[in-house]
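Shown here: the complex without one of its protein chains, the others still in place.
Entry: subunit A
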Amino acid sequence: MNEVLLRSLTPGVLAVLVRRGADFAAAGAAVQDALVEAVRVWPDDPPRDAKGWLVTVAWRRFLDATRADASRRRREDLVDREPTPGPAPAADDTLQLYFLCAHPSLTPSSAVALTLRAVGGLSTRQIAQAYLVPEATMAQRISRAKRTVSGVRFDQPGDVATVLRVLYLVFNEGYSGDVDLAAEAIRLTRQLAARVDHPEVAGLLALMLLHHARRAARTAADGGLVPLAGQDRGRWDTRMIAEGVAVLQGALARDRLGEFQAQAAIAALHADAPTAGETDWPQIVEWYDELARLTDSPVVRLNRAVAVGEADGPRAGLAALAAVDGTLPRHTAVAAYLHERDGDPATAARLYAEAALKAPNLAERDHLTRQAARINARLNAGPSG
């Protein structure tokens, strides 16, 4: 039995049932039943139209379950009274599923879990593993999310921005367990891009591709973080970079700039440089200016200060940094880097050590600790060393 095929069909089948008026949770159960049936029947009697077969069986299961459940009499009446809407060729059911799973009434973590379950077709166990929580916890999170959106009607178009935010969260979570969330986020964003003609969808897809292309070079053999400047560019996936750049160019040509396109443009400029030293920093600063205008985010201004430091020297970078909120995560790390480049190793070592204590993750903390240790070793060796 082709598990990949089944997984790719599942969201579409679920979407059809939900659009026909099935409650989200009941639809999910019916689709599971249909999958079990498919595994039993298909090896001997493969269907001509796999998705159509699954929809028919799942819908029948849903109706059976609804009828059998006496306490749900009211819903049965509803189903009987409201004739099943016929196929709507213009509507893309999977697209509606994206919007439903990213509904604003859900918390970010619930939206992420529901998207991976319903659109991505991942099992609850796989999602729980990826997020390092017990399976029972994830099951509850998903079923609560289903209950939250079960009353939502598909009568108005969803908000693309919300869907993109959810996919971005999935991508940024990286990967652990047996599911590669970054790859999964790219797969889902590709699907979305094929269905929605929106430059920011393309922008997010380009951003993901450009970052994913550098993934192998981001981590050292010992698991440590390799910063961009130190990465072996021969290990970057050039085909993926080329695709990301092409997707981005298509989006920029539409002349409706958004934050994902601007971020992707910055990633593209990094990916385009044959060596770190040849990075086009002045253009990167310009893109950060665009980003700051679009988002007004302090994190963007912090990153801009790094770019200014590269384009116009560490003093200019420190001046730009002075205008950024000092309590931001990584502010101290950036200050340490700029002070080192400005020829003040003592201050840099102190700030690196301070930044390590504030680091939000292990890889970053280890990296910053090593930076401090590297400078301290040089300082202790004295002028002759």
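The rule is short, and it goes like this: a residue touches a chain if its C-beta (ideal position, glycine included) is under 8 Å from a C-beta of that chain, and two chains touch if they have at least 3 such contacts; residues count from 1.
Here, contacts and distances are computed from a predicted model.
Taken from the listed names "Type-4 uracil-DNA glycosylase", "Cytochrome c oxidase subunit 1", "YciI family protein" or "Pyruvate dehydrogenase E1 component beta subunit", the protein name that UniProt assigns to the chain not shown is "YciI family protein". Checked against the full complex, the one of A:Ser105, A:Asn172 or A:Ser297 touching the unshown chain is A:Asn172. Contact with the chain not shown here comes from a single listed residue; of A:Ile266, A:Leu351 or A:Ala372, that residue is A:Ile266. Only one of A:Ala102, A:Met138 or A:Ala251 touches the absent chain when the whole complex is considered: A:Met138.
Contact with the chain that does not appear here is found for just one residue of A:Pro108, A:Gly230, A:Gly250 or A:Pro282, A:Pro108. Take subunit A: the residues that touch the chain left off the picture are 107-110, 112-113, 131-134, 136-142, 144, 169, 171-174, 176, 182, 207, 211-212, 215, 225, 228, 263, 266-267, 270, 303, 306, 359-365.
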